[in-house]
Structures are given as C-alpha cells and as structure tokens.
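Supplied in structure tokens, the structure appears directly below.
Complex shown without one protein chain; remaining protein chains in place.
By written order: A and B. Residues from 1 in each chain.
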Amino acid sequence: MEHVQLVGLAIIVSILIGVPLGVYLTTNEYLAESVLQIFSIIMTIPSIALFGVMIPILSTIGQGIGFLPAFIALVLYSQLPIIRNTYTGINEVDPNIRDAAKGLGMTTLQRLIKVEIPNAMPLIMAGVRTATVLNIGVGAIAAYIGAGGLGSLINQGISRSNTTMVLVGAVVVSILAIVVDQLLRYFEKRFTPKGI
Amino acid sequence: MLEFKNVSKIYNGNKKAVDHVNFNVDEGELVVLLGPSGCGKTTLLRMVNQLESITEGDIHLNNKSVKESNKIEMRRKIGYVIQSNGLFPNMTIEKNVMIVPDLLGWDRKKQLDRFNYLMELIGLHPDEYRKRYPHELSGGQQQRVGVARALAADPPVMLMDEPFGALDPIIRTKIQDEFLQIQKEIKKTILFVSHDIDEAVKMGDKIALFRDGQLQQYNHPFEILHRPANEFVSEFVGQDRVLKSTSLYSVKDLVDSVSLTGYQKAGSVQTVQEDTSLRIVISKLLNQEAEQLAVEDTKGKIKGILTLDLVEKFLYKQIKETPKRTG
C-alpha cells in the first residue's frame, strides 16, 4: 500500500505540473526545446544514482532518506513522458481544425479546452501511463532509501538470503506494474472522446 | 457590405502576397475569388476575418474596419468553411454545428430548433445524425455539416475557402447544386475561394480573378468569359471559354431571346426541360443523341424545336449584341 500511495501521489502531482507546462510550451517552441532537453537529461540519470545525489542535498534540510527524496525523484522522472506527450499531442492537432476553431471565433482558452486538449487526450493519457509504470519500478528501488513499499520485501529477502521472499517481492511488484499498465490502457480507450 | 480598400499583405518585409486590391461586394452576392495557387486569394479571404493581418489598406465590413473590430466577436458573425471541413473530431455533429450558438449563449430550445432547421436545409436527417461523429460520415456529408456549422448563428457574411475542393467530381457537382439552392433561400454575402474556372462560372454572381496578389478582373462571369481584360485572364479562362459560358444559360434564356423552330408531330423526339443548362443541351446535340430537341415547359407542353443552329445564333447574339455589363 505504501508503494501505491507513493506512486499515486507522485503521479497526481506530476500531472498537475506536467500537463499545464506541456500546454504552455506549445506557445514557445524555443522554451519547449530547452525544457524537453533538460528533462531528457534527468531521465537519463539512473534512479539509484539520482537518490544517491539527492540524499546529500536533502540531508542538509534533514530529509535525506525516506519519503521526500523518493517522491521528488518520481515527480522528476514523470515529467518527460507527461510534458512531451502533452506538448506533442497539442502540436499535432490538425492545423485545419485549429484554423476552423479560430475562424469560428473561439478564444485561445476555449480552443484549448474544447478542441485541443480533447484531441490530444490519447497521447496525454499514454504519457501518464508510461510515467506510472516507470514510477512503480523506481518506487521499488526507493525501498533502499527507506521509502518502504514492495521493494523492502526484495531488500529483506536478499539480506536474509531468503529466495522465496525475493521471488514473492519481484513477482508482486511485476504484477502491480502489469495490472496498472493494462488498467490505464483501458482508461485510455474509455476516456478518449468517442469521435477520435 | 464588404469593401476592400487598397489592401496589401507583405510577408517578411518584401514578398507581396496581396497587392493593392480594391473591390466591393454587395449584400447577398456570391463572389468567387479565383486564380492559380499562390495568387493570394486565400490570404485575402483570411484577412477578412483577421486570421491574417492586413499590412496596408483596410477591409470594411458594414462600414466598419475589420482591423478595429473585436476579432473574436467579429468571427462569430462570419461563417467560415474550409476545404478539409475542419470539423472537431471529438464532438458530435450536433455539438459541431451548434458550436458558435453555444459560444454565444443561445438557450437549448433555440439551439435545437436551429439545428433541426439547418440539417433539413443541407439534406441530412437531424435525429439520425445528431449523436454521430464526423469520422462516421462520408466526405460529402462532412462538407455539408461544415456548411451548416458556418450558417449556425445566421451570420450575414460567409467565407468559404475551396469548400468543395477535396470532394470527387460527381459529389462536388451535386453539392454545388445543393448549395446554390440553399443560397437562393438564405441570400448571404459570400466570398468563395476557388481555383477552378468551371466552379467559379457556375457558383459566382461575380468573379474576382487574381494573379501574383493583383486583381486582374472583377466582373460577372459572362464578362470574364467573353471580354477578358488581358492576356492572363483569357489564358486562365481557357480557349474553350465560349463553351464554358454556355453553362451560364438555361434553355429558357434561349427561348426568351431567339424563336424556336415550329414543332411538327413527326416521329419521336427527345425532350429537354426549360431549366436545363445550355451546356448539357449542346452536349446532347453534339453527342448524336438527337439532331434536334423538343423544349418542354414546366407543364409538359412542348414549346418548339431546338437545334445547334439556334444555339449558335443565341450565343452570337449574347456575345455581340449584349451591352457591356460592369461590376
């Protein structure tokens, strides 16, 4: 449950940051390039290394291990898929559709809410799914910095040389990832406006 | 109604897309902006609803400069139809058609009535299509819905950017005919972009022919076909321009102008209706389907016999004797 809580909270916060940012980036392609570059560099950082870098920094405010570094890492990793998919999704809305929306007298905000976001929805949802699956994996590793979760099962199994415990931990976390992936795929289809 | 005053559009400091264009469009007129691709006709159209800015000059709509109007409010009062229909794939047909009334805050009842009226107008059953999505419709149906959407808030002016350009020829002809019928009923002021001279002659009350951003000729289709203003116009309308002009006339026009040969009841003769286009009549006569055709009025009474000689005589009269009309 700790695991689900950590990942769930991180994803909600990531969506709240990533989707508006992705939308905003469609108004400035130069900024989009910079921001996407930065987050793809962050994405390249191995998760355990990111923890390793963050622990010394956060320990200066007394939060070196536990929930906070894990949470920040998950949010950082989620940004690239969510921002990139939102940005691409909105940019790829058929220019004719955008032109029609303008020509009919929609304001920028109306266009965004009624036309652009609904049409970009499948891609945005796919980004959220990628981020979630990734986070479940990273969340497992976070057990080593004391964030709890299913990773601790594997952790304890290894330190006690208890193969069964290791296998149970591995299988459970894999099943969680696969089930969530399938569930989000289903939602993706379900919440895509029917016309698309 | 719509006045273009010395309008120019200059891109990146030097490329003139539209070059000092002047002309007026009267209320209820359908004016076709015609020309080869890249001649600036679409740019000019998009300047009216300010999707493109005006570099020099001005466009007046109802004696008010479009530059000074509130863009959003103005666009809601101008119908806009584009080639690829631009329907919103995420919305149902009803939501699509009612988008502008919805933005304008019409109540549900009024929207419902308007939707039903518009769908009947474009020949689609309102209840059958209400909840369907654009991708479930054929190209022709989508384009009809596009027209309905543009008409939704009953705007006095419509801008149509090659609205039927993406359709295959048979459907295009059908929708052109339907739209002319609709226009007879609604009498909107319409700017209609086309690159097809046949479409222009068929649809336009007047044609504005462009080349490299400059207006070459602005007049009735008849004048453009018979009295091209310069070499470019005559080349653009084509060497078969006289033949094209025949689609401007119906059998009735001919009957009113020259007298038909008397009709004797001898053997079977093919008949044509009075509202048939002269172009079709010529085609029938040349096609050896018949050497002569009997003209039938609306009550089915035969008025006389039509031959190629008579058509020739009629066209001669039209070209040589009609006083020059100006725009």
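Just so we're on the same page, contacts are C-beta pairs under 8 Å (C-beta built on N, C-alpha and C of every residue); 3 or more make two chains touch, one makes a residue touch a chain.
In the analysis below, contacts and distances are computed from a predicted model.
J.: Among "NADH-quinone oxidoreductase subunit K", "ABC transporter permease", "N-methylglutamate synthase subunit A" or "GDSL family lipase", go ahead and choose the protein name stored in UniProt for the chain not displayed.
T.: The record names the chain that does not appear here as "ABC transporter permease".
J.: Among the chains present, which touch the one that was left out?
T.: Counted over the whole complex, the chain not pictured touches A.
J.: Considering the whole complex rather than only what is displayed, give the residues of chain A touching the chain that is not shown.
T.: Residues of chain A in contact with the hidden chain: 28-31, 33-35, 37-38, 41, 44-53, 55-57, 59, 64-65, 133, 136-138, 140-141, 144-145, 151, 154-155, 157-158, 163, 166-167, 169-171, 173-174, 177-178, 181.
Please note the rule applied: only the chains that are shown with their structure count from here on.
J.: Return the distance between the CA-based centres of chain A and chain B, expressed in whole Å.
T.: 52
J.: Once bound in the complex, which stretches of chain B touch chain A?
T.: 49, 51, 71-78, 80, 82-92, 99-100, 103, 133-135, 149, 159
J.: Where on chain A is chain B touching in the complex?
T.: Spelled out, the residues of chain A in touch with chain B are 94, 96-97, 99-107, 110, 114-115, 118-119, 121, 193-196.
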